[in-house]
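Missing here: one protein chain of the complex. Every other protein chain is in place.
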Amino acid sequence: MPTELLQQAAADNHWAAIGPELMVGCLALLLLVLEIVLPKARHEIIPSVAVVGLLGIITGFVINYHTAFVGQTTFNGLLRHSGTGQFLRLFFLLAATGVSVLGIVALKRQKMPKVEFFAITLVVSGAMMLLAQANNFVMLFVALETVTVGFYILVSYTRTNPLSLEAGLKYLIMGALSSGILLFGIALLYGVAGNPALTAASADSMNFDALRVFLYANPDNIIAAVGIVLVLSGVAFKVGAVPFQIWIPDVYQGAPTPVTAFLAIASKAAGFAILLTLVTVFDGYQSLVVGVLTVMAIATILFGNLAALTQHNVKRLIGLSGVSHAGYLLVGVIAAIHVPFAVGAICFYLFAYLLGSLAVFGVMTHVSGDDDADQDMDHYADLAKTHPFLGVVLAVGLGSLAGIPPLAGFMGKLLVFLAAFEAGLYALLGVAILGVVISIYYYFGWIKAAFFPQWRPPVFEGDDPLPEPPRQVVSTPAGILLATAALASVLLGFYQGPLGAWLGLG
Amino acid sequence: MNMLIAFTVGVLFATGVFCLLRRCLMRLIIGLVLLGQAANLLVFSAGGVKTGVPSLIPEGSMTPPPGAADPLPQALVLTAIVIGFGLTVFAITLIHRARATSGNDDVDAFNETDRL
Partner (left out) sequence: MTLFWPVLLIAFASLLAAFVRLPGQWKALWAVFPGAAFAWVVLSWPAVVGEGELMASIAWFEQLGATVDLRLDAYGGLMAGLVTGVGTLIIVYAAGYMEGQPGGSRLISMLLIFMAAMLGIVIADNLVLLFVFWELTSITSYLLVGFNHEKEDARKKALQALLVTGTGGLALLAGMVLLALEAGSWQISEILQRGDLVTASPYLPGIIVLILLGAFTKSAQFPFHFWLPNAMAAPTPVSAFLHSATMVKAGVFILGRFSPIFNGSEWWHGPVVVAGLVTLLVGAILGLFQTDLKKILAYTTLAVLGMLTMLIGFGSDLALKSMLVFLIGHALYKAALFMVAGGIDHGTGTRDVWKLGGLSAVMPFTMVAGALAAFSKAGFPPFLGFIGKEYVYKTGTSLDTLAPIFTGAMLLGNMLIFALALKVGWYPFWSKGKEAMLEGHPHEGGWMMWLPPLVLAVLGLVFGFIPVWTGDTLVLPALSEITGKSMHEHLALWHGITLPLILSLVTFVGGVLFYRAREFFWRKHDRVESSPKVEHAYDRLLVGMVKFAKRQTQAIQGGSLSRYMFIVVGATALLLLWKFVRFDGWPELTWEGRLAPIPVIACIWTMVGAIVAAVAKRRLIALLAMGVVGLGITVLFVNFGAPDLAITQLLVDGLTVVLLLLVIYRLPPIKAEANRWIIRADAALSVFFGMLIAALTLSAMQLHVVERVGETLAQMSYAEAYGRNVVNVILVDFRALDTFGEIIVLAIAAIGVTALLAASKERSSDED
């Protein structure tokens, strides 16, 4: 029996290379098993298992950060392990941890099955980690579908709430359409790049490396161009770039707050991970890619900021402001084509965004009643007085998102803008700065609501006093998460340390 | 033949999109299914179709017979069909829930988002 052949075929499947993802998957399984094994009264501990397990995986990952696989491709070219990929894996692990902690807080109030939430969150983040390293369209598609289907379920998680169902329905329909568009684009690229009549056609045209070579050799192919446009549109849906942002406010509002956080932080980052990979693959069609992304970036920044200006529901506000962040990041992506350090800048931006968002969403989970979708700005009245801790965390988080110096968000923006400047994208920079100006208005409107004393009509005897805005007591794990996010947002503005070095910024 | 297949894909896309633009919940599902089938057919035929022999390796041979169909798109389509099925089933249950909650069959009954 020719065992050598078998061994050879299996040799490229370096399962160790996706160890963290496998462990995340196993953790998810463990949770499901625990749910069956443990008596119902002890189910309380399952979420904690998820968080502790994630922390363990993160620790292991950080220790093995410079793994031997960096710079290699594995699984017959399905995956490519890069420094950026490593950072993003860590990013998704951290996001999952944060979201799980928020989940513990939020689900406690709803009479919701608890275990699936954490299991699906884990699986989705594992898929995102793979996504960040995908080097092949098949891998990309499957991982993306895993993420998307996971989100379909998470978004409609509060099953008895019509708003959550509405959000799930909208996300499902539009997500399916975008997946269709993406798949269509992939098919076109696959078809054209495998055509032996064309130069540099490849036998394995789903592979990014082969595709890149092909696109270089055939710079004027209509099918390839359309394929690229369709793939970019599909990805634009994930990052929420105009005009594919349309699902964002409704879905963000209806989804349970931790899920909204997950969407805002991780789903967007996953989209940008793909985009960063794809712009290098589509390098042969630079002018096309730059054209499409530039128009999108301008529209996204302006629309996101203007639309956020009008919102009273903070979940919609943060969703639409997230759209504008996607716009700034798109500027970074365009810059990354010419300026290498822009990739690091984007990563830093994402990280600052992660911290700021976790802080803000953390506060939002505590300032919401049973109806999670009803998060009005008015609920924040006098927050700083009644809950100084939440107030300060909120201010730091929003300040960082708004890009107030010297918080981490400011550094992120500055880095991205600097990269854009070096790439000569002056018009985009002008739009971006205009966007930042508009954003000051609504971010500070929110801070204002929380910090400035609010006028209240006097209560006369016999009248019912106005209902107190809903506020929850901060539990220890949530407190640690919030404090960490806020402190790190402050610290990273001053000192980037190893993070800056990893990203090639230091 | 190509043109006919292409036309079929076009019609499937058109009807699928039309269904997705309706307000009726069930039509949405039909739209999803049609769109999925259109995409599968497209991937399947993107490299050109020919009336072919399945990609099965006959007994005693090491390779499939010459002129056999391209197996890779088939593999992708198989994946897509299965994923699509999962999606459809989930969509059906979701819509079932939605209908049970709202009591009717209209998407716009689900529009309680902020009206400014």
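Residue numbering begins at 1 within each chain, and the chains themselves are lettered A and B in the order written.
To be clear about the criterion, a contact is a pair of C-beta atoms (placed from the backbone, for glycine too) under 8 Å apart; a residue touches a chain by one contact, two chains touch by 3 or more.
Not measured: the values here are computed from a predicted model.
**Student:** Mind giving the shown chains that are in contact with the missing chain?
**Tutor:** Even though it is not drawn, that chain still touches A, B.
**Student:** Just name the one of A:177, A:213, A:329 or A:350 that touches the chain not displayed here.
**Tutor:** Reading the full complex, the residue touching the unseen chain is A:177.
**Student:** Looking at A:62, A:427 or A:440, which makes contact with the chain not pictured?
**Tutor:** A:440
**Student:** Would you indicate which residue among A:63, A:197 or A:473 is in contact with the undisplayed chain?
**Tutor:** A:197
**Student:** For subunit A, enumerate the residues touching the unshown chain of the complex.
**Tutor:** Given the touch definition above, subunit A has residues 5-6, 8-9, 13, 25, 75-76, 78-79, 113, 116, 119-120, 123, 127, 130, 138-139, 142-143, 145-146, 149-150, 152-153, 156-157, 159-160, 169-170, 173-174, 177-178, 181, 184, 187-188, 191-192, 194-197, 202-206, 220, 222-223, 225-226, 229-230, 233, 237, 243-244, 246-247, 249-250, 292, 303, 306-307, 309-310, 341, 399, 404-406, 410-411, 414-415, 418, 421, 429, 433, 436-438, 440-441, 444-445, 448, 451-455, 494-496, 500, 505-506 touching the missing chain.
**Student:** For the chain that got dropped from the picture, name the residues of subunit B it touches.
**Tutor:** The list for subunit B reads 1-24, 26-27, 29-31, 33-34, 37-38, 40-42, 44-59, 61-64, 68-75, 77-79, 81-90, 92-97, 99-100, 105-108, 110-111, 113-116.
Definition applied: only the chains that are shown with their structure count from here on.
**Student:** If you average the CA atoms of subunit A and of subunit B, how far apart do the two points sit, in angstrom?
**Tutor:** For subunit A versus subunit B, the centre distance works out to 27 Å.
**Student:** If you look only at subunit A, which of its residues touch subunit B in the complex?
**Tutor:** 138, 142, 145, 149, 152-153, 156, 159-160, 162-163, 165-166, 168-170, 172-173, 176-177, 180, 183-184, 186-188, 190-191, 194, 249-250, 253-254, 310-313, 316
**Student:** Going by the contact rule at the top, pick out the subunit B residues touching subunit A in the complex.
**Tutor:** Within the complex, subunit B touches subunit A at residues 20, 28, 31-32, 35-36, 38-39, 42-43, 46-47, 73, 76, 79-80, 83, 86-87, 90-91, 94-95, 97-98, 101-102, 107, 110-114, 116.
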